[in-house]
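Only a single protein chain was left out; the remaining protein chains are all shown in position.
We just call them A and B in the order they show up, numbering each chain from 1.
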Amino acid sequence: MREVAIIGVGDTKFGELWDMGFRDIGIAAGLAAVQDANLAAEEIDALYVGNMSAGRFIEQEHVAALIADYSGLARDNIPATRIEAAGASGGLALRQGYLAVASGMHDLVVVGGAEKMTDVGDTMAAEIQSSSTDQQWEVTFGATFPALHAMIARRHMHDYGTTREQLASVAVLNHLHGSMNPKAQFQRAIDLKTVLNAPPVAEPLGMFDCAPSSDGAAAVVLCAMEKAHKHTDKPIRILASAQASDTLALHARSDITSFQATRVAARHAFKQAGLEPKDIQVAEVHDNFTISELLAIEDLGFFPKGQGGKAVVDGQVAIGGKVAVNTSGGLKARGDPIGATGVAQVVEIVSQLRGTAGKRQVAGARFGLTQNVGGTGATVVVTILGAN
Amino acid sequence: MQVGIVSYGAYVPHYRITPQEIGRVWGTDGELMSKNLLIFSKSVPSPDEDVITISVEAARAMMKRTKVDPRLIGALYVGSESHPYAVKPTGTIVCEAIRTSPNITVADYEFACKAGTAAIQTCMGLVGSGMVKYGVAIGADTSQGAPGDPLEYSASAGGAAYLIGSEEMIATLNHTFSYTTDTPDFWRREGQPYPSHGGRFTGEPAYFKHVQAAGKGLMNLAKTKPTDYAYAVFHQPNGKFPARVAKMLGFTDKQIEVGLLTPQIGNTYSGAVPLGLAAILDVAKPGERIFVVAYGSGAGADGFDITVTDNISNYDRKAAPSVKELLEKKRMIDYATYAKFRGKIRMQEGEVS
Partner (left out) sequence: MSTARLWRENPSRYNLAASKCGVCGKVFFPPRNVCSTCHRKSIGKMEQLLLSGEGEVYSYSVVHEAPSQFEMLKPYVLAMVRMDEGVMLTSQLIDVDPKEVDIGMRVKTTLRKVGEDGPAGVIYYGYKFTPNP
């Protein structure tokens, strides 16, 4: 296996991008990444696109070919592949691109992630999102995506004494981080009361405990490490890529206060990178709900089981804390265009490791991690990146 | 062959609304309506309940009380005027839910409020002739009255199921007698959401004439008189009609007391007499005789002469909730919730988002 580097990143603003269609956002992120990498189109060997549900959001399948076409890559007839693993589509697309370069099959690969969610209404968007869980045995019976996470939260509170305020603190912190990110969907800091008094979505979770529906795209350019310096002085190394699965239905697990897939993927990733959780300075984790961030920081090994809520309240995941988590604002404030999210997480870590994250820069960040989740933890991708 | 009731089960949805609350919305004196109809509250099905779920609950309660193998049931009939499907039998789903064998004859019945007793009669014939070993007869409804119509104060939901057979009967069905004429007192045209009725025409020439004729015919046939019966149950569109018809036929208030459920739950239509009879079977002792007359608009009446057997002493009545328990398990709702539950609020059609 060859070492793989990220030599370019690009993304769109996340949010309600009314004047941009799926094609526009996909191309905008891809071109930004290619420009960032100083590439000519003909150098690109392959395209991977993470996308959850264009078929239902815009009634368009076959979106990898579409992006290849509109970005001009189809001229060279390069292979273009769409990857789907619900919320983990982006992270998984990155992993497929990584494997393609690491294996020696390709030298230069563009990995994009995109989702155009606002062309359907909120109710439909929520229904589409819930198809990442067990349609037949959860959704049919009244489960919604927020409700499943609410049950995780309820049980976490029951088993570990996690409080409503601790959950709310996750949203407060991520909004604070979002306020420093010009590409975030929400760039306004909020207080605890705002979160606690928000209308309930699925108790105990309220509106501010849930990531929004978003449009957006992100892209990175991968290159064999041995050739990276031709394109950039600051290649960011992919130190590890790990993926794990779990039961599709939440109820099929013996314990829902932990995502086993995160634990397994993290274990493999840390082993591959030769690192430990304490070595990570900055992490982007899948906070599609406030409870999800607590599970993530516990399951990744940053904090002991059940201590996630306390860690957040104590400022340990803030910029300047033990490990800065979701400096982009996370899914909560930056936005969650499902298929784009896993790639956007990597874009943020690359900015941090390059030292170009501006106001939200984590000082001396050398190692960063992303955790990208599909469904209620049935797919998890963990990626570890290192500054060269 | 002597045919009788081998087991029975009942179900009543747990939401209730009062005539006062309905009257409040329509500017009617609900208190007076309650007094006139002798209805204090009526049962309201949840949005996820219909005749199929009510029939299944009643049939499952029926099966819980007996050791009869459901695969020995050869016929199943569900009588209702609010079958969820116009075409696609309620009974098929009930069969699957109580795990009968597919070797069974099934049909849905409709005869206004007496479709359930028509189902009992059919089962009597099939079991008595030896065509089937056991038959199931269910009467259930989630009846609707048009908003503001006097029917809205009474139309309610519930049902009961009867396992008819010839062995280990808890009560024998000694005689049945029916009386049927063409009398348009109450009807609902295909595709119409709410029934229409002939106002006061539903009384004398309809309910009272038919119930009396069937009751008298039954006593002639059975060679019985009112005093032979410990209990009597009549169709109960409101709390007053059954008391009046009982008096006309020579029965006392005491005899109809146990089987008179309308004051608590309203008129459960096809479920009414089956539920009233279930309430009686909940407490009846061996040897006691029960007089039953169901009435269905259109119009007809079915009478039954029933004797409780010694088997009822060993019968596991407690395996399923009694009617009394079902009546006690209740939650009052306001008219807005009622309107929402019963689909009276006009919603956005189709998918907007």
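One rule holds for everything that comes next: a contact is a pair of C-beta atoms (placed from the backbone, for glycine too) under 8 Å apart; a residue touches a chain by one contact, two chains touch by 3 or more.
Note that the coordinates shown come from a computational prediction; the quantities given were computed from them, not determined experimentally.
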Handout entry: Candidate in contact with the missing chain, chosen from A:Met20, A:Ile44, A:Ala85 or A:Ala143
Key = A:Ala143
Completion exercise
Checked against the full complex, the residue among B:Glu21, B:Glu49 or B:Glu152 that touches the missing chain is B:Glu49
Handout entry: Of B:Glu31, B:Asp69, B:Glu96 or B:Glu167, the residue in touch with the unshown chain
Key = B:Glu96
Fill in the blank from the handout: Contacting the left-out chain: of A:Leu39, A:Leu92 or A:Leu250, that is A:Leu250
Handout entry: Hidden-chain contact residue, picked from the options A:Glu127, A:Glu165, A:Asp279 or A:Asp314
Key = A:Glu127
Exercise for the section: Go through chain A and note every residue touching the omitted chain. Expected result: 123, 126-127, 130, 136-144, 146-148, 150-152, 154-155, 158, 199-205, 249-252, 256
Exercise for the section: Name, in rising order, the residues on chain B that touch the hidden chain in the full complex. Expected result: 14, 46-50, 52-53, 56-57, 60, 84-85, 93, 96-97, 99, 331, 340-341, 343, 347, 350-351
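The rule is short, and it goes like this: only the chains that are shown with their structure count from here on.
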Fill in the blank from the handout: dist(centroid_CA(chain A), centroid_CA(chain B)) in Å evaluates to 58
